[in-house]
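My structure is below; once you've seen it, I'll send some questions.
The complex appears here without one of its protein chains, the remainder shown in place.
Going by the order they are written in, the chains are A, B and C; count residues from 1 in each one.
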Amino acid sequence: MKQQFQILEIKIDGIEHIMDKFKPLKEEVYLANLEIPKQGLAIYTWGNVSAFDKNLGVFAIKPSGVAYNELTIEDIVVMDLEGNKVEGKLNPSSDTPTHLELYKHFDGINGITHTHSPYATAWAQAMKSIPLLGTTHADHLANPILCTQPLSKEEVENGYEKNTGILIYKAFENPSIANEILNVGPYPSTPLNPCENPMVLVGGHGPFTWGSNSMKSVYNARVLEEVAKMAMWVKDINPKFSQLPSHITKKHYDRKHGKNAYYGQN
Amino acid sequence: MKQQFQILEIKIDGIEHIMDKFKPLKEEVYLANLEIPKQGLAIYTWGNVSAFDKNLGVFAIKPSGVAYNELTIEDIVVMDLEGNKVEGKLNPSSDTPTHLELYKHFDGINGITHTHSPYATAWAQAMKSIPLLGTTHADHLANPILCTQPLSKEEVENGYEKNTGILIYKAFENPSIANEILNVGPYPSTPLNPCENPMVLVGGHGPFTWGSNSMKSVYNARVLEEVAKMAMWVKDINPKFSQLPSHITKKHYDRKHGKNAYYGQN
Amino acid sequence: MKQQFQILEIKIDGIEHIMDKFKPLKEEVYLANLEIPKQGLAIYTWGNVSAFDKNLGVFAIKPSGVAYNELTIEDIVVMDLEGNKVEGKLNPSSDTPTHLELYKHFDGINGITHTHSPYATAWAQAMKSIPLLGTTHADHLANPILCTQPLSKEEVENGYEKNTGILIYKAFENPSIANEILNVGPYPSTPLNPCENPMVLVGGHGPFTWGSNSMKSVYNARVLEEVAKMAMWVKDINPKFSQLPSHITKKHYDRKHGKNAYYGQN
Partner (left out) sequence: MKQQFQILEIKIDGIEHIMDKFKPLKEEVYLANLEIPKQGLAIYTWGNVSAFDKNLGVFAIKPSGVAYNELTIEDIVVMDLEGNKVEGKLNPSSDTPTHLELYKHFDGINGITHTHSPYATAWAQAMKSIPLLGTTHADHLANPILCTQPLSKEEVENGYEKNTGILIYKAFENPSIANEILNVGPYPSTPLNPCENPMVLVGGHGPFTWGSNSMKSVYNARVLEEVAKMAMWVKDINPKFSQLPSHITKKHYDRKHGKNAYYGQN
């Protein structure tokens, strides 16, 4: 996917300059948020995208409860990694603390998408990781899509959204803690690399996906929805089927993402 | 959602004035009815929305059997709470007595939507309440979505549509009477607050939803359809899964609707 | 639904006059065929509509294998009830002999639609009648939607399409012959009235629907698809559920179609 934004004019006047340095990030995340309804990933305001700029130390995120067709670039809120609002008049997405935790702990991630897309959400509500059943899945990640356990009562009552972020990165550090809710055999006890596994299901809630920029995190949200749909149908057609042989899944992942990848034009 | 209607010119001439006082209500409900096909909630004429004005003591409702793309503001029918037509040349929706009963008994409700949206209708036809399986549901109501029992032979033959309204508010007054058809454990014997539980399934028939205005009742109809769809898929993926822990569902409901709600811009 | 066609100019010159008398029927059926892709009832050329004029003793039908977006009024073929082509350069639909048999035996039917709409076709392929599970179904017919047995080898080899028509009207004359393939209890041995039961599933093949004009037959094809979809989902949600009490289904049918019908504006 090409970058769909351009750097707009940067004025050299002092105050304006400070404001303008966030404009590319805000425009990037504005376009990525518009991609959510285009890809059918959420109805009404049920999804949000953020974009992180490591050099500036900030991320831009959708404001809370604003409809996509009413959203403007000016509405986008800019936050630093301490949770302070750096720019913007509106309240940021109520899921902002989740995004923040992930940017702090997942190195190389510059975009995050959260939706309630129905197939992925159904798997999350069913408390099931999505088994690796075919090459469409393997083209994008070489492991099942992890479903976390739900948060405890205390985690919910004290910092719910922040704890959702912690829940996710801890599940990636030690995937085997989620084994009791998995139906795809013991999960490896070695950590999952978030750059190579750009999606998760939060048990009882729904999907979070990420990528090297915000538009790629929306792409991964669409991939997850398609994979979740197919996996449900595979179960319907052949309830006994469990997992594709790993020599095929590894090949598909590597031909797109491995050292000698040969998919695409680069 | 912003109010999508404006008060049109109010002429000061006597008779015109009387007519015009219903115009905002008629335009509101006209736009809310157009939202039904836009949201994919009904084909042909299979749905209707009404809007209630407590001060005027009337509600405006879609005429019976008129296609959405042929509907005009002038076609909207205005009814009082005794069931008399106050304004309009056409017959009101055949479901008008159901709307009337709900406005009389559900305080704070100013809009009602009835559709045959397929997922919600499938649950209603299956005679099953929709269990509370995830946060998408909990964002909107903190209980399962109640399915009523079907009407008796006598209730059907003598005032079918009025008795449908009575069936609904009596089920909200004493939800445990529906327990025999529920699959989600004993329903509380304490009444359900209709303002906090803005939707119901009429057993064998389909959904009714409501809200503080007519557009919000259509919003709730769309929410119900999405929740009904996901719940069917959760059953498909994990037939053993029954209900999300209440500490999570309560949190999601409260962060949007509780005393200290922090979702959105207000 | 309003009539969507008008009588075009009728020239008084002899030969022209003879040709023109079919024009309203051809235009009616042209518009009804265009409704098939609009309603999502068939892809490519997988559906056809005909319209019958009892006074003229002819029916107009879609030509075989012509895509809807390439169809013109001039392409429509006019047939008499002996199976002779009365007007038109193209071959009529290969299903023409089925339409012909139905017009000959079903009095009051002036339009027929055949599609391969996926939910209705799935029921037909599953060799199951659609049980009467809710009021959406009962709003349109007061019985299960009959699925016929498949044709025998001899019936297939000698006049396949004609025998499909015979299969349908014989199944309506004596529905109990289909009992062995029904899952909804014994079918009545009394004949089904085709005017009150405007649809059928041909076992292994797909749906045929009809009505008082061709556009109404397409409407009934859309109704059947919606009812078939919901019925499959009801089975998914509650496999034990079998049939709505008849006092409700009868009421819904009668309020739209009975002697004292009060739905709509007439």
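Convention: a residue touches a chain if its C-beta (ideal position, glycine included) is under 8 Å from a C-beta of that chain, and two chains touch if they have at least 3 such contacts.
These figures come from a predicted structure and were not determined experimentally.
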Touched by the hidden chain, restricted to displayed chains: A, C
Touching residue (missing chain; options C:Val78, C:Met127 or C:Ile248): C:Met127
Contacting the left-out chain in the complete assembly, out of A:Ile43, A:Ile61, A:Ile76 or A:Leu133: A:Leu133
Full-complex contact with the absent chain, from C:Asp107, C:Glu157, C:Glu173 or C:Glu196: C:Glu157
On chain A, residues whose C-beta touches the chain left out of the figure: 1, 133-136, 219, 222, 226, 229-231, 233-234, 236-238, 241, 244-245, 247-248, 251, 255, 262-265
Missing-partner contacts on chain C, residue numbers: 43-44, 46, 63-67, 90-91, 94, 116, 118-119, 121-128, 150-153, 156-157, 160, 204-206, 232, 235-236
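What we mean here is this: only the chains that are shown with their structure count from here on.
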Chain C against chain B, contact positions shared by both copies (same if over half, else different): different
Magnitude of the superposing rotation for chain A and chain B (Cα, nearest 5°): 90
Centre distance in Å when chain A and chain C are each reduced to the mean of their C-alpha atoms: 48
Distance between the centres, which are taken as Cα means, of chain C and chain B, whole angstrom: 34
Touching two or more other chains - residues of chain B: 236
